[in-house]
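For this depiction, one protein chain was excluded, whereas all remaining protein chains were kept in their positions.
Now for chain A:
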Amino acid sequence: MTDAQTPILEIENLSISFFTRSREIPAVMDFSCKVMPGEAMGLVGESGCGKSTVALGVMRDLGRNGRITGGSIRFKGRDITTMGERELRGLRGREIAMIYQEPMASLNPAMKVGAQLAEVPLIHEKIGKAEAWARARAIIEDVRLPDPDRILQAWPHQLSGGQQQRIVIAMALMSRPSLLILDEPTTALDVTVEAGIVDLVRDLAEKHGTSMLFISHNLGLVMDVCDRLCVMYSGEAVETGDVVEVFSEMRHPYTQALFRSIPLPGADKSARPLVAIPGNFPLPHERPPGCNFGPRCDYFVAGRCDAQEIPMLPAGGAPRHNSRCIRVDEIDWDAPPALAATAEPVPPGEVVIEASDLRKYYETAPGMFGGGTAKIVKANEQIDFSARAGETLAIVGESGCGKSTLAKVLMGLEVASAGTVTLNGDQIQQLPVEKRGPALISSLQMVFQNPFDTLNPSMSIGAQIIRALEIFQIGSSAADRHDRMLKLLDLVKLPREFATRKPRQLSGGQKQRVGIARAFAGEAKVVVADEPVSALDVSVQAAVTDLLMEIQRKNRTTLLFISHDLGIVRYLSDRVLVMYLGHVVEIGTTAEVFSPPFHPYTEALLSAVPVADPRVTRKRIVLQGDIPSAMNPPPGCPFQTRCRWKPLVPGNLCETVVPELRPIAGGHRVKCHLTDAQLATMEPVIEVAAE
């Protein structure tokens, strides 16, 4: 066995390039890091900075056009970069295993789960089929999946996303590798499911002494899982060190900027405003001379930062803490961020939109000859809320809870099954979008999750905004509309030249700005934003979020902000509505919802969100199991299958009776059978240590 002194993985000055027809793309340059036995190393950075490339480089699986152009990767002292195919195969799966983002895509759809698991020992060890399957069964139990015999015989598509990811983890651990590489293992999963997976990975790694290379763009998650951290920017490591050390004493402007651009659940918007990183990430072949971060850095000094290649320098005093910043010893790291002009909170006006006992049931079609009965999916059950002018109401919940269905019903893309939606006094729940007049359409608009799908790729940006103006019947002439279009571009802070550009020439954040411009083109009264920033990079999210808030404040628009990101929700919303399986389980002001008493689901949801702040202590409540299917919801309280408070409720009330959404204080309402006294015993989930 390796002794504690030799690193499991030691990467030195690694450079990796991709060769395309036109040019060489240096994706990773001069990257070094070291993972000791039993250590978990986190690798963070924006999309495209080369994290996955490093991971695949370690596996020597860079595809046909990728090549290691310099440096070395030593695994337990053996250099991987010069290994032969055979030796490499012996390493893969047995000594180093890798897990990547999309679980469904990582499993072979035409092979049973058991066969895929058993394959690993069959390849690497001389054991029989029966023994391999027995091992597969044991490992399924290890990853805490129920009913291993059924799962062994299941096809991948028969499992839920969380279960699939557990199988992928099981597969990686089959041969007890000494290094596990995880590339964004939970990005595609819901927070409460993510919390379970993260717990599992950490426990198993600890149990077997596995070292980990954990790649994520989520700083909070890295802090939860890792011992050490390496921040990457544009193909280079810019800061490495102990996780807590780096988080409490950041010594690189990029790390600091990244940290300041994400909302933390522990802090509120006036104390800690979001600061977006200005500018854009340089493309690998367009890197500036000297420091790569130079053009976006607040501390940039011409003549020094751009004069030479910047080496890794020791930082912060602690051992093994390094930063690639030439001014590391000069910058006042504790200076607070320049405060953006904080806006006065807008006093909410009269009620603009209101839903009452709104329901949306989908009927799945029965067979043509009556084979099988029609199933009813209750996507929305009893939705009650109202929102006032100038107010931001956040709608949170995990995938499948009915958030997007609600948005569709409000927008008229679906008609309600029962209940009412009232907009400015008119009932609109039965009006499909085709029957809505231009005035109604323009006053109720939507910003979509994926800016890539909603823009017409062959039409210029300007033409698309003008088209929206035409639909809303705004503007008297073509010239007037053109004028308004340019003003809208100003509004969303895009240069006017963009009017003639095609969507493909824009970055994700810029496209989303166009989406926002379109939504606000007709002076919308209500804007529904369905996960408007979740498809964007962290450093861009802040800017887009702020833009949305600013326009909303100016126009006194009601914003219905649908999100699963509790950090952002806490940061920007006035009131919060929590949904679970089609029910509103809690509604109240942001302060009420984020502090006890909570609905038991809200409590679990809050505790599942990783926090990138070492001063915050967080109670961990890991929910068992997956969210039930909306096709087959449990009787009684929708949350009863996963609720940890259920034993406190007498009798089998929770299993049989759907609780009322009852007021507990002011406008704060909770759908739970727990008594006020029991609710009062709840403790806060997040606590910020006093400084």
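General remarks:
As a convention for this text, a residue touches a chain if its C-beta (ideal position, glycine included) is under 8 Å from a C-beta of that chain, and two chains touch if they have at least 3 such contacts; residues count from 1.
As a working rule, contacts and distances are computed from a predicted model.
This complex has a chain not shown, and the name its UniProt record holds, of "Rieske 2Fe-2S domain-containing protein", "Fe-S cluster assembly protein SufB", "ABC transporter permease subunit" or "Molybdopterin-dependent oxidoreductase", is "ABC transporter permease subunit".
From the options A:Ala105, A:Ile127, A:Ile376 or A:Ala439, the residue with contact to the chain not on display is A:Ala105.
Checked against the hidden chain, the listed residues A:Pro26, A:Gly93, A:Gly220 or A:Gly462 yield one contact partner: A:Gly93. Counting over the whole complex, chain A has residues 59, 61, 64, 89-94, 97-98, 100, 102, 105-111, 119-120, 123-124, 155, 157, 168, 171, 367-369, 371-372 touching the chain that is not drawn.
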